[in-house]
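Only one protein chain is missing from this complex, and each of the others stays in its spot.
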Amino acid sequence: MTRPTVARLSVVLAVVCVCTLTVGAVVPATVGAGDSVTIFFLEPSEGNADAGETVTLEFVVSSHGNYVGEGIDQLSATIAYDPDVFSVADVDHGPMLAAGDSNATVDGTVEIDDEAGLATIDQERTPSGDGAKTTDTAATITLEVAEDASSTNETVELTDGSAMDISEYSQAVFERDATITIDGTDGGIDPVAGFAVPSALLAVGAVLLFAVRRLD
Amino acid sequence: MTLPDRSALSRRDYLRTLVAIGGATALSACVSESGAVDVPTGTDDPESLPARQHAWNDVLSRDDDGNVQSPEHHVLLPLSLVDEPTDAARAQVEDALRTLERAYEWSNEGLVFTIGYTPAYFDRFDDSLPESVALPEPAALTAAENPVFDEFDAVLHLASDHSQVVLEAEEGLFGDHDDLNGIAVETDLTGVFERLEEQRRSGFVGAGLPAEHTDVSGVPDSVPEDAPFFMGFRSGFIDSQATEDRVTIEDGPFAGATTQHIESLETQLRTWLEQDSHPMRVRKLFSPEHADEELVGDVGEKLTTTNGLTDERIDATEADARDGVVGHAQKAARGRIDGEPPLLRRDFNTVDGDRPGVHFLSLQHGIDEFVRVREAMTGADLDVGNANNGILSYIFVDRRGNYLLPPRSLRALPPTNPQ
Partner (left out) sequence: MHDHDLDRRTFVQRTGATTGILALAGCLGTDGDDEDEDRDDPDNGDDAEMPRFPEIDDPPAAVYRPTHRESMRMLEPITAGEYTLAPMLSYPHPFWLITGGTGEDDVERVDPEQGRGVHLMITLWDDDTGIVLPVDTSATIRIFQDGDQIGSPQSPWPMISQEMGFHFGDNVPLEDDGTYTVEVELPPIPTHTTGDLEGRFTDSETATFEFEYDQAFRDQVVGGVEYLDESEWGERGALEPMDHGRDDGQHGDDHDDDGHHHDNGHVPDSALPSAEAYPGTRLEPTDGVDTDLPRSGDAAVLVTLLEAGSRLADGDEQYLLVSPRTPYNRVPLADMAMSVTVDREGEPVGDADGVALEQTIDSEYDLHYGASLPALQPGDSVTVTIESPPQVARHQGYETAFLEMPSLEFTVPEESDA
C-alpha cells in the first residue's frame, strides 16, 4: 500500500460539518457503466474552513453491486481542487472496498499533482471474492487551505470515477462534488448558518483513520 | 477413458460417473468403491421368469404412495450385428442373456434388462413384420427438431439400483469379465454383436440424484434437493402410467412383446430453474390450475399416485392455451385412449456429453401410440406461443429410436415372422 507523498502534513484539525444537504450542487455524472450503479460522493458536501486550516473530506462510495449481487472490486476517482486554494495534506484509504470479508484488504495508490490540483485514487480489493456492496468511506482526504486564501466558495470535484464489479463490467458511476466556503484573510463571506464542528464526528474520523491504517 | 477424481465427488456421484464411463476400469473402480455389495443371485430356471421382457413392475421397489420406482442406474447399449443372424448366433445370444439371469435376481436389487430390435434390424429379412406389430422407422415428430435416428440393430437396456451390477453385466457380455456375481460367464455376446461405444447412453433416477450433478455444465445449483428428475418434480405416477398389460402386444407371433421409443433430449435447466418461478414451472409442466390450486408441492410431493389431470383439466387445454400458458402433462394427457394413458414411461436423467438431458424411454402397444401422445404434447394445434407451450422451449431432441421388445422366448435375434 503506497502512502501518498505530500509536501506538508498538517494536524488534522478537521473542520467537519453536518449540513442540511441542499440539492443542486450535483455535477453531470460520469455515466460509464451498465445499469448497475455506484455513487461517489464527498462528505460533507458543504463545509467551511478558514485560511490556513485543514479540511477533511470523506470520499464515500456506495454500491449495491450488479444485478446478480456481485460487488465491486476496483474503483478509481480523481479529486480535483483549486491548487491556488488547496493542497493535499493527507489521503488515507478507507475500508469501503474491503466490505463483507474480514480477510479482504484494500490495495490502493494515490497520485497527487498539487500543481494541477488533482489527487487520483486507485483501489483494488484483494482477494476479489464477492466484491464490495456497501456504503462506506473509500478514502479520507485532508486538504490544507492556503494561508493567503481569499473568501470564496470552492468546489472540490470528483471526476473520472470508475468502479468495476467482479465480473469485469464497469458500473455506472454517479459523482457528487463538495463545496467548501473559505473564510479568507480578506474578511470574506459569512459562513453557512448553523455550521459547527460536532465532536462526535471528529471521533468517528479518528476511528476511521485507525481502521485504515490497520490495512496498511 | 480416465476415471473421475474420487475425492472431488460424492460417493453416489462417483458411482454414477463410473456408470457413464463404463468399461473394465470403471467396473473395478466401482467394485473397490462399493466393496462387498450383497447382490442377490438369479435363477437357473428360466421358466420362473416372466414371459415378457418388460415385466419389471412386479419386481421393482415402490415408494410410499405405491408408485413403481425406477432402478437408480441405467445403461443403454446400442448393438450392431457382426454377421447375419444364424441359429448358432441365436443360441449364443440366449445363453449370454441367461447368464445374466442366473447371476442376478430379476429385480432392482439385482438386474432387470431388455433387448430391443430396430426397424433397421428387421429390414434384413424378406418378410415384413406382422400387422400386429406397429414399428415404423423413427421420424422427426416436430417441426423444430432434427434428430439423429437409431439405425443400428438393437439396444440392450440394463437397469439396477447397484451401479456395480450394470457395469459388471456389460463387461460380462462384452469385456474380459468372466465372473458375474459368482456365476461364470461361459457365453457372451462378442462375435454376434458389437457394442457401439460412441452411442452408449447412461443415466440415473432417484430423489436427490439430480441435485448431485451441479458440477456438470448446464446443471444449475438450483436443482431442487429432493427432486428425482432434473426438471425438479416427480413423475411416473402409477395412475398416469400405462400398465404393462396395456402396452403388451397380445396377438400374432409377437404376442407378449411391446414397442419401445427412446427419445434422447437435452434440457435447458438454467432458464427453467433460474428464470421461471416455481408457479411458472408448475403451470408449464402440469397445468395452470395445478399452480393456481397449489396441487403439486415443491417437487411433486403433493401428487401421490397421479399427475392430477382430471378430464376437466385435460378438456381445458385449448382454453388454457388461449389464456397464455398450457401444461406439458396436460397437453400430453390429450393423447389418452379411452381415458387411459397409453405410455409406460421408464425415462431417466442423463449427463451424457457432460450436459443435462433425459433419455425418454417409453413403452407402448405400438409406436403410433407414442406418436399420438407426442403430438398431443407438442400441441401444434394450440393457440399458444412456444415459450409458454408446456416445456417445449426447454427440451431439444437429439435422437430418436424405435424398437420392438420381443417376448423373452423370442428375444434372441428374432425373425420378422416367427412361428
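Note that the chains take the letters A and B in the order they are written out, and that residue 1 is the start of every chain.
Please note the rule applied: a residue touches a chain if its C-beta (ideal position, glycine included) is under 8 Å from a C-beta of that chain, and two chains touch if they have at least 3 such contacts.
Please read all numbers here as calculations on a predicted model, not as lab measurements.
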| item | value |
| --- | --- |
| Residue, one of A:48, A:105 or A:137, that touches the chain absent here | A:137 |
| Given B:32, B:146, B:243 or B:310, the one touching the chain that is not displayed | B:146 |
| Contacting the left-out chain in the complete assembly, out of B:19, B:111, B:262 or B:291 | B:291 |
| Chain not shown, touching residues in chain A | 18, 21, 23-24, 26-35, 37, 39, 41, 43-45, 60, 62, 64, 66-68, 70, 74, 76, 95, 99, 122, 124, 134-137, 160, 162, 164-172, 174, 176, 200-201, 204, 207-208, 211 |
| Positions on chain B where the hidden chain makes contact | 143-144, 146, 217-218, 220, 266-271, 274-277, 279-280, 283-284, 288, 291-292, 321-325, 355-357, 380, 383-388, 392-394, 396 |
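Methods note: only the chains that are shown with their structure count from here on.
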| item | value |
| --- | --- |
| Centre-to-centre distance between chain B and chain A (centres being mean Cα positions), rounded to whole Å | 64 |
